[in-house]
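Every protein chain of the complex appears in place save one, which is left out.
We call the chains A and B, going by the order they appear; numbering starts again at 1 in every chain.
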């Protein structure tokens, strides 16, 4: 089957799974994305956009501020990749990726004060190397997870006494909507709430598909540093681009 | 040529005259009134004259008063008559199909009708609302009835394909599941198609959105001077022009998304950016000067507005909203309806908005906890 169709079907099936179990109050953005992906059969790449799909985070110990509540974790993603199955060369599975996780919360600082809004965000970026780049100023792994970002910059938001820098850029395998949603469920909801979802066989199949599409080439490239002859890696997806720290 | 509507009711003392006057004013509707008759007689009457009518209005309780001033009562209700009429339409598809409107003096009429009865009618109105409630004033009613009749006519004449009925250039924009469903609907009697389309696509948020939702998504206040230019000129290609598109404006959401990507910004996602950013981009690319961005209302956190609070009518982001109950089985191409946090905490409208979806109940409770100090009373 054409890759675009596979991916679209997975998105739609994931939306159905999310409707079956009470983990997501509105999976519509996923349905819309699935449909969009399906309808773009003429383009050279597969692509889709997920507007903002939100999940309620379970309250855990160790959260700061301690009394924060009504926490929503939302995923917005724009992504595209090549449609061809590459068998001989390992290439970058994605052409573009904009992956944002927004976390919104609320806390009541005291008996007399109004609750205040809280905000933080993560993004998983694909570093775009331009031809002019000789050596970047700071090391940018090709795919990295970073805290903060454009959404956190506006001055009106108050971060207490935290300091937020664009570093570190932590290397992380690329994620699409499926893996992004799995990331959120596994990190922001407690095991009891998601047990049935992650044991669902459809869900597991969908996640596995995405891992195969995105993580297999990624880890192949990383490993190829230690066994260069065993793999045929495209030079724009070299291990040193993924992990600049490699010596 | 005015539309002809048959109105069947067992009113006494010629009480129907005022209602008829109200509906007929302006000359575009003409009512033919009739008291109910015995079942067989009534059916025959309708069957023989129906080709002259464009719609039928029925009272629910036709069996309460005698129809000839004597001892003769109709023994059936409006819903039974409607059922029979719909069955007849199904059996003879060449016979015209038409909107049926139900009126009743019952307070709890809607609750006492089951779902299948609901499906028989294109419009259900309480007599106590006619001329009094905002969306039931006579001019409104007239528009709605005409809209239904025109829609039925268009459907009748159109080729029964999605392309012909929806009149959308790029059908690929629309969710393929809707297209499949609509194809199936197009094989059914016209009143079934019409009921499906008006109730599930036009009256509820779906891939067609109304002006309020459009304003929320573009982040622009409706009273901005350039709003009309924006929606009527620049978005003209995104406007819906298929069946049932007159009277109530709708825009095609996937077309709006595409327009945004192509004409306004390719790398800033409409969904995620704030309303002020959206307005900034619109002003820059289109050269419009008088667009004012929407602002957060009440306890909202986010200004990436997307939906409208069903109770209070203002724009909110979905993360600041609560999904309503009874939406677990909507179609995948239908969007969920929301109410704002302020409404969930302090109900201001009488309908059952306080039934938020079960999955949202814990969240509502934790918000009540956090806002409870504003609800403590000082000492007397």
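Basically, contacts are C-beta pairs under 8 Å (C-beta built on N, C-alpha and C of every residue); 3 or more make two chains touch, one makes a residue touch a chain.
What we mean here is this: contacts and distances are computed from a predicted model.
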Exercise. Look at the options "histidine kinase", "Na(+)-translocating NADH-quinone reductase subunit D", "Oligopeptide transport system permease protein" or "(2Fe-2S)-binding protein" and return the one that UniProt uses as the protein name of the missing chain.
Key: "histidine kinase"
Exercise. Determine which of the presented chains are touched by the chain that is not presented, and list them.
Key: A, B
Practice problem: Out of B:51, B:134, B:329 or B:377, point to the residue that touches the absent chain in the complete complex. | Solution: B:377
Quiz prompt | Contact residue for the chain not shown (choose from B:43, B:88 or B:130) | solution = B:130
Quiz item: Which residues does chain A use to touch the chain missing from this display?
Solution: 61-62, 64, 66, 192
Quiz prompt | Footprint left on chain B by the chain that the document does not show | solution = 11-12, 15-23, 25-26, 103, 105-108, 127-128, 130-132, 137-139, 345-348, 350, 354, 368-369, 372, 375-377, 380
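Here is the rule we use: only the chains that are shown with their structure count from here on.
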Quiz item: How many angstrom between the C-alpha centroids of chain B and chain A?
Solution: 37
Self-check item: chain A to chain B touching residues, read off their complex
Solution: 12, 15-16, 19, 22, 25-26, 28-29, 31-32, 35-36, 38-39, 49, 51-52, 54, 56, 69-70, 72, 74, 76, 78, 98, 100, 104, 106-108, 111-112, 114-115, 117, 119, 151
Exercise. Over in the complex, which chain B residues touch chain A? Could you list them?
Key: 172-173, 175-177, 254, 257, 267, 269, 271-272, 299, 301-302, 304, 306, 317-319, 323, 328, 332-333, 335-336, 357-360, 362-363, 366-367, 369-371, 373-374
